[in-house]
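Entry: chain A
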Amino acid sequence: MRWFLPSPHNWGIGMNNDYILEMEHICKRFPGVIALDDVQLKVRRGTVHALMGENGAGKSTLMKILIGINKMDGGNIIFDGKEVQIQNTHFALKHGISMIFQELSPIPHMTVMENIYVGREQLSANRIFISKKQMAEDTANILKKLEMESINPKEKMVNLSVAKTQMVEICKAISYNSKLIIMDEPTSAISEKECDHLFKIVKQLTREGVSFIFITHKMDEVFKLADDITVFRDGKFICTELASNMNHHMLVEKMVGREITQMFPKEEVDIGDVYISFKNLTKKGLFENVSFDVRRGEIIGLAGLMGAGRTELMETIFGYRKLDSGEIYINNKKVTIKGPKDAIANKMALITEDRKLTGLYLPLSVKDNMIMPSLRRFSRGLLLQHRSIDKICNENRVNFDIKTPSINQIVNNLSGGNQQKVLIARWLMTDPEIIILDEPTRGIDVGSKSEIHKLISNLAKQGKCIIMISSEMPEVIGMSDQIVVMYKGTVKAIINRKNVTQELILENASGLET
Partner candidate 1 sequence: MAHSSNQKPIKIESNSFGSQFSKVIDKLGIIVVLIFLLILMSLLTDKFLTPMNLTNVVRQISFIALIAIGVTSIIITTGIDLSSGSVVGLTSVVVASAAHPGQFPLVVTILIGLSVGLVVGLINGFLVAYAKLPPFIATMGTWTTVRGLALLYSNGRPVNDLKDEFTYLGGGRFLGVPVPILVLIAVAILTHLLLTSTRLGRHVFAIGGNEQAAIIGGINVKIVKLAVYVYASTLAALSGLLLTGRIASGQSALGVGYELDAIAAAVIGGTSLTGGIGSIVGTISGALVIGVINNGMDLLNVNMYWQQIAKGMIIVIAVFLDSQKKKAK
Partner candidate 2 sequence: MKISKLISVLLLVTLLLAMTAGCASTAATTTAAATAATTAAAAETTAAADQKIVIGVTMESLQDFLSYVGDGLNDFAKANPNVEINILDAKLDVATQVKQVESFISQGVDAIIIKCVDKDATAPISAMCKDAGIPLIAVNVDIGSDREAYVGSDHKLSGVLEAEELAKQMNYKGNVAILVGDPSHNAAQTRTDGAKEVFAKYPDMKVVAEQSGMWDRAKSITIAENWIQSGLEINAIIANNDEMAIGALKAYEQAKITNVLFAGIDGTKDALSYMQEGKLALSVFQNGYEQGFKAAETATKLAMGETLSEPYVDVAYELITPDKIDMYLAKYK
């Protein structure tokens, strides 16, 4: 098999210093953010190296630099003993670095073998036609190696399951003679059995000298598979350790690592009676048996990893998606919500995660954005009452401290924090009792962040019910009265403000038994 590296001379010696990859002093700046601040990553040949960190720690950015999608601002990369300048993905592939992306992107209507050999099709003796026979044979050989004989090399990619698509991606990496394969959350969409198979193959390949960088949020997988672990936090390098020298509590500590600052102006308010309760909410494939209550004046923090089903749960509650089973009670009365219209009628408001995609009308003015769901209130007959609209919008501008020269400014020109305030103002004009905020401070600078936190706190003080999805640990801990932690579509724990620690949340969110 010519695509596999000959066994490296020094595998099995145990701890060795033969690095396949050494990245040092890597810096990367995006407008307004330092994504990577002088980080390093050293991967030993023939090992699985787990790269760990919270969302936004800089893992993906570093990998994109390694594979040639992003360019680094500073630092150097030594790959396989030579200093390299990685200009593009094709360069990386040719030199033996490949990446299996979380979002797989095959060419759907072409066959497995064509996907593997795209751009490098093997020719037959006449040098004109492609040798399909040869390609099929080689593909079959690689598939056999990966114990995936059930995949037909001539099958079209559209007909494959996600797990098999992933295996094909690994085949492709192997066919490139890759010495280093990056896997970004490879297990997020596959079953446990498929996952075991994948790990077995990975182990087998490391014995042949292939190295892996493994990114995952699942702690148990790390300790099952990884030889070494590197931790990043906030774009900084924290440590590299042998996995055998660590346990998951230590790992979580390294990942979180900071004191919770008192930047969250959560005010203590009197919590009232239960206002809305969810009983056994189920939507197949997304979440199951979700139950919790929200009291007046209470802030519920909804924590969990990406893909835990938090956004989907909130969208279902708001009527974007149809509930399979379960009940919602407001003020002890059962309500049915068939669509967002019903949710609004029941005094709910949803401020979505992606402001630009599902929230704002970007080319319209601040005023239009604020007023849109409340137009009925401001019209007399067929005509809009422009004077009262202007008045209330200007009041909002002052109350929410929205920094804009005028309410007629195009909302796209505002900063992220001010856009978020416009959205909050919009929904408060509908006079809601239940306010759902999905990642309310994502991508917002620190100053505006605390203003939005203050705003949320004030709403709770007025007796509103708040449900806040957040992936930022300090925000969840700082703001919430109760923290609902979700894992794979189920509620893993409901933790009171008094008892909460970051470790506790992270352990529950990663599905660890505690």
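Side notes on the structure shown:
Keep in mind that, in the parts below, a residue touches a chain if its C-beta (ideal position, glycine included) is under 8 Å from a C-beta of that chain, and two chains touch if they have at least 3 such contacts; residues count from 1.
Selection rule, in plain terms: all candidates are chains of the complex that A comes from, given by their letters.
Here the structure is a predicted model, which is why all the values come from computation and not from measurement.
Applying the touch definition to chain A and the options 1 or 2 in this complex singles out candidate 1. For chain A in complex with candidate 1, the touching residues are 89-90, 93-94, 103-110, 114-115, 118-121, 123, 128-130, 132, 150-152, 155, 158-164, 189-191, 285.
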